[in-house]
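One structure below.
Note that one protein chain of the assembly has been removed; the remaining protein chains are unaltered in position.
Up next is subunit A:
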């Protein structure tokens, strides 16, 4: 139990682990016939590896790492399109730092920057707005990326740009939504899932009702969880208790931050600016209906796809995944990262081949980063 000592409250961690073990035994799960729990959010994946929760927990629980890392599921073609926009004359292309190293078919944004494109890493779309104000003779494009945690920020920024009448600001929108891919995974006959740990900060925005279908239509439990390792253990316990009791409910372990109805201002801004695309491509998962957002016609002056005639405005392009990349199988839980033939060989955090290796929230990068420490501790 080396890692339990690292918890803020090791005693509480040990007590939770013991309770989890008890419930797993009640259910009769074992290493050979485990309960499969998917943590949807990449932040949770990171925390699970950082604290070695998958090792500390009873081996009758198997974590499946969900698609909740927006950088990891971004298709290569969209990275190519970013670069195409960034390399246009007069453009200042702005992006969150997380996306800079995602490989496109030819290069990443970081490499395009080294090649001379004016690409700037920003903290917030507010920085991009300010750049547009300060550089009226340049076209400032913001790479809108992320789930419902970052979507309100670009929606509100577009509203500000509209109010100020900025004509040199646009967003290349790649925002995606959490519930749709979950539905796809639940419909996948190969996917074995017994329950979910739900994302904390996404739920802070959208509330807990968007998950009702998981409990009501699929009969699976889901518990919205905070980010502390103790939150995660508590949430896993709550999922297991539901399974043991034959219940399937949406429960909220993170009620101190997440309310049932989410954040009304953010929800209204998202609805005002965005609408679902008919379909959007996810790396490793393929096209998923209504899983991506596009800018509504009323705001098309701020839509980089329309402005530059790139992307879904001219039809999506299909790009094959790199040779030997098993990202799809890892993402759907059919394979563990270490089972990918490229893991640690052709694919490392320094030279990522697949997207799951790019962000610290990707399952492969998390395995890689903490694998050495874990091996030493075992």
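By definition in this document, contacts are C-beta pairs under 8 Å (C-beta built on N, C-alpha and C of every residue); 3 or more make two chains touch, one makes a residue touch a chain; residues count from 1.
We adopt the following convention: contacts and distances are computed from a predicted model.
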Of "Hydrogenase maturation factor HypC", "Protein FixA", "ABC-2 type transport system ATP-binding protein" or "Electron transfer flavoprotein subunit alpha/FixB family protein", the UniProt protein name belonging to the chain not shown is "Hydrogenase maturation factor HypC"
Option from A:39, A:98 or A:194 whose C-beta touches the chain left out:
A:98
Looking at the whole complex, which of A:42, A:60 or A:75 touches the chain that is not displayed?
A:42
Going by the contact rule already stated, which one of A:60, A:104, A:152 or A:333 would touch the omitted chain in the full complex?
A:152
Interface with the undisplayed chain - residues on subunit A
6, 8, 41-43, 46-47, 50-51, 68-71, 94, 96-98, 120-127, 130-131, 134, 145-147, 149-150, 152-153, 156, 160, 201, 204-205, 226-229, 256-257, 263, 265-266, 269, 360-361
